[in-house]
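Shown here: the complex without one of its protein chains, the others still in place.
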Amino acid sequence: MIRAAIVGATGIVGQQFLVALKDHPWIEVTALAASERSAGRRYKQAITDASSGAMRWFCEEPPVEEVMEMPVQNATEMNVSTVDIVFSAIESAPAKILEPKFAVDRPVISTASAFRYDDDVPILIPGINSEHSRVLQVQRKSRGWKGFITPIPNCTTAGLVITLKPIYETFGLNAVVMTSMQAMSGAGRSPGVLGLDILDNVIPFIPGEEEKVQRETQKILGSFEGSSISPAKFDLSCTCTRVNVREGHTESVFASTQKTCDVEDIARAMREFAGSSEETNLPSAPKHMIIVHEDPFRPQPRLDRDADNGMATVVGRIRKDAVLENGIKYLLVSHNTKMGAAKGAVLVAELLIRDGYIS
Amino acid sequence: MIRAAIVGATGIVGQQFLVALKDHPWIEVTALAASERSAGRRYKQAITDASSGAMRWFCEEPPVEEVMEMPVQNATEMNVSTVDIVFSAIESAPAKILEPKFAVDRPVISTASAFRYDDDVPILIPGINSEHSRVLQVQRKSRGWKGFITPIPNCTTAGLVITLKPIYETFGLNAVVMTSMQAMSGAGRSPGVLGLDILDNVIPFIPGEEEKVQRETQKILGSFEGSSISPAKFDLSCTCTRVNVREGHTESVFASTQKTCDVEDIARAMREFAGSSEETNLPSAPKHMIIVHEDPFRPQPRLDRDADNGMATVVGRIRKDAVLENGIKYLLVSHNTKMGAAKGAVLVAELLIRDGYIS
Amino acid sequence: MIRAAIVGATGIVGQQFLVALKDHPWIEVTALAASERSAGRRYKQAITDASSGAMRWFCEEPPVEEVMEMPVQNATEMNVSTVDIVFSAIESAPAKILEPKFAVDRPVISTASAFRYDDDVPILIPGINSEHSRVLQVQRKSRGWKGFITPIPNCTTAGLVITLKPIYETFGLNAVVMTSMQAMSGAGRSPGVLGLDILDNVIPFIPGEEEKVQRETQKILGSFEGSSISPAKFDLSCTCTRVNVREGHTESVFASTQKTCDVEDIARAMREFAGSSEETNLPSAPKHMIIVHEDPFRPQPRLDRDADNGMATVVGRIRKDAVLENGIKYLLVSHNTKMGAAKGAVLVAELLIRDGYIS
Partner (left out) sequence: MIRAAIVGATGIVGQQFLVALKDHPWIEVTALAASERSAGRRYKQAITDASSGAMRWFCEEPPVEEVMEMPVQNATEMNVSTVDIVFSAIESAPAKILEPKFAVDRPVISTASAFRYDDDVPILIPGINSEHSRVLQVQRKSRGWKGFITPIPNCTTAGLVITLKPIYETFGLNAVVMTSMQAMSGAGRSPGVLGLDILDNVIPFIPGEEEKVQRETQKILGSFEGSSISPAKFDLSCTCTRVNVREGHTESVFASTQKTCDVEDIARAMREFAGSSEETNLPSAPKHMIIVHEDPFRPQPRLDRDADNGMATVVGRIRKDAVLENGIKYLLVSHNTKMGAAKGAVLVAELLIRDGYIS
């Protein structure tokens, strides 16, 4: 078994890692780390409010009993030599400092954006750009690390790039225009989205989000040439909003393809797309990377976010678009805290274990 | 005073007409009509549930006391000779039959879509395309009516076309891509949107809506030439969704202009745009047709829908867009049941009274 | 295998029966019936909207593939001789007419209230008042039926009476005061609760609900004496409201016991209560009839409604009450469409199969 540490284990993403790794066939959680406040306590104690007795467990799934008595270490002082891999579930600012320290010795798979845009850092989605893992060898060499850092994409990028991949491969892409309607869980809990602000409302701005989606999508669809990734050469513009939904980002996509294609061509390309057969055999991989609905009332976040355990991207309403050259349009729903966060990171770990990057 | 009949007076749009006309300086409600079920009863009785005593009044504003004792006529048998104008708040199917009967003798201003796409029927928004009222003379002549039918646009069209107007006039338009996040009130109450379906959800399809927005926007921005309107010649593509908001449609707009322009040019054109001075003096007209925010967290439907009594369209996040030629993008909020419904229709009546079409 | 017909199979409760009976070890669905509109069509066709292609499937669980090709019969003409049991998921008015017709030949288990208050009709909750099934023999005899009708309680009654049972048994009850905060799914879909009405709101009245809860609770806790049930002799008063929750009724209970008892006594009585061992072995029975939380922020409908597959009632905040004699107070959450509807009815069927009433 691969031994894993969860850094940021008491937060919402850390807890999602615990759920994603419960009963995992290849990986077991053997170390937990969090901020100084939690350090030195048992996990259960660390997430229990002393005054009210309330447990600060944020996932829909029940608390993971296996780790309740595990001690929580101070993340800034953690020695990673007793684990084989580090899952980092911390904010970008501390990630900037802590992840390189861990990567000196061990592979780090991160949900933070701190290193996503560095040239020698891939943003991996198994089945979409698995071959980008080769950049990790460049990174190890250039940074002199035994380990490496590999972040997953922003949760809004994930669904978009997964659905664009078969279009890009089969018909080429000129341009993409996207408007997102994102779930509250993407904002986390500190401070997160207040009920007062989102009830009966749409919030039209998520700071930094649009820039992330634009850069990451081009990088993930880019090609690995020699020692780095050349971003894909198509234009991308988006507007990201927040709606009163718990989980599951909805995205309205308009795309211009290079080759002419009709609605059926796009639907077929998406349905046939499954990544290489190796990726779909990974333990956390969805049976179908993309599920395409005919019912025009789908996808809906509440009905479709949990498809294939939250790892599939669900598409509907594929139509011709009259504005863009060779234009098509569709909607997608992607589970922002499953494929778009901890479970997506576990899937990356599985790919890297299979391919010998982690052992 | 102009005497008005409200047809469909017991429904939600009919009640919005009653609110919009309460204490109106030029128009008074002197007749009410509804379906056979309500005919022959006092208005209060017609909207009160006999078994529970509950009043079926659907507006946020309090019930309009002035009409509570007014008798409700059967819409299919109503004689319009005692009024000067008919406001029609009925569904499209009955509108198709009843509105022409009324228009033989009297002007009909309608929220229904039944006649919107006929060549001799304008879709008026005072201050945007007031000059299209001249089509009404063509209509009268060709149909041999003393009155006429003039529908207002779909509620989703209204905000879009109002914000596009100053762009179109100043810089020209090549193309528009829009994704809407529409409020539940747009769906009415029969059956309307179930709480079960919209809670924690986005519904990605509103039957017929996208086609309406596309046709109406081009028609409203079109030019009146001789005896009919030539639709404006730019491409338009949209995706319309429903979100868990009571009132106020939010729209994410991407537009390609003919002339180059920057963000400040667009903001200035919108701010300076006010329709001609005559329109802004109409009793129901907003002080500003468009309000532009600098705060990137605006517009929000709950905070901005009631701007200028729900008659202004509120815009924010004007930015350059990298995908479209001379691309810009922004968000807007428009009150779908004020400017987008009964109050918008009352504003049309005011324009036509001022210009001598109704007397 | 016991062969079952679902009457009202296309509605929301009917679909919940299909989900509850999928892969059931003892019962298989062999017949479906609905209104004349659906009769003669395959089930899939009957629940698919012809114009849009949308499937009218209302459960969170995926559509039950096994019945998609099954023909739908006209409920008013159904011959029940080919099945062993009828599950009735129809409204009270048609139930009044149809259920006695079915009961002439076959046992009918119903979610409708039509016969709940008849003297020879028990309202069964296995583990709470299983012994009331003996009333069915009285019913058969007095009505001259081979079958019988046995309804389940109202969904709001279920959670209340389950939590009162161990209190009543151990300490006796003088009086109960209850305020409910009920989920929207309890109102069904025709017309159900409009999003417009419930967003940012509480609706303080559910017609008929309070009377049902009061009568049913006393009847269920009553004693079977000779040939009929004597209602339990304690006072009960409630106020039932609707809140913006999808599933799971929350109830705030204040109770006066006959014997003095403290908080720990009540918690222990609830925890130890499990119905007789036979009942907890039934296939659909919860592992624990009642789950008691120490965390004062529980129970919450979203977190607790699915406990033991929606069949457990979850209790928290047990405290002393200063107003009532020997007063205690607590909150409960009960899944109104699992234990409170179809799954609760299936549990009744299991009890009656085990005890030889159905074969």
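The first chain written gets the first letter, and so on, giving A, B and C; residue counts start at 1 in each chain.
As a working rule, a residue touches a chain if its C-beta (ideal position, glycine included) is under 8 Å from a C-beta of that chain, and two chains touch if they have at least 3 such contacts.
Given the structure is predicted, the values throughout are model-derived calculations rather than measurements.
Across A:Ser185, A:Thr250, A:Ser284 or A:Thr313, the single residue that touches the chain missing here is A:Ser185.
If you put the hidden chain back, the residue from A:Met55, A:Met68, A:Leu199 or A:Ala322 that touches it is A:Leu199.
Although one chain is not drawn, the whole complex shows that of C:Leu236, C:Ala267 or C:Leu351 it is C:Leu236 that touches it. Mapped onto chain A, contacts with the missing chain fall at residues 52, 58, 184-185, 189, 191-200, 205, 207, 244-246. Seen from chain C, the chain kept out of the figure touches residues 175-177, 179, 181, 199-205, 207, 214, 235-237, 239, 241, 243-246, 250, 252, 254, 296-303, 316-317, 321-324, 327, 329, 331. Not every partner is drawn; the one left out touches chain B at residues 52-55, 60, 199-200, 294-297, 303.
Just so it is clear, only the chains that are shown with their structure count from here on.
The distance from the centre of chain A to the centre of chain B, each centre being the mean of the chain's C-alpha atoms, comes to 42 Å. Inter-chain spacing, taken between the CA centroids of chain B and chain C, is 46 Å. Residue positions 199-200, 205, 207, 244-246 of chain B each touch two or more of the other chains.
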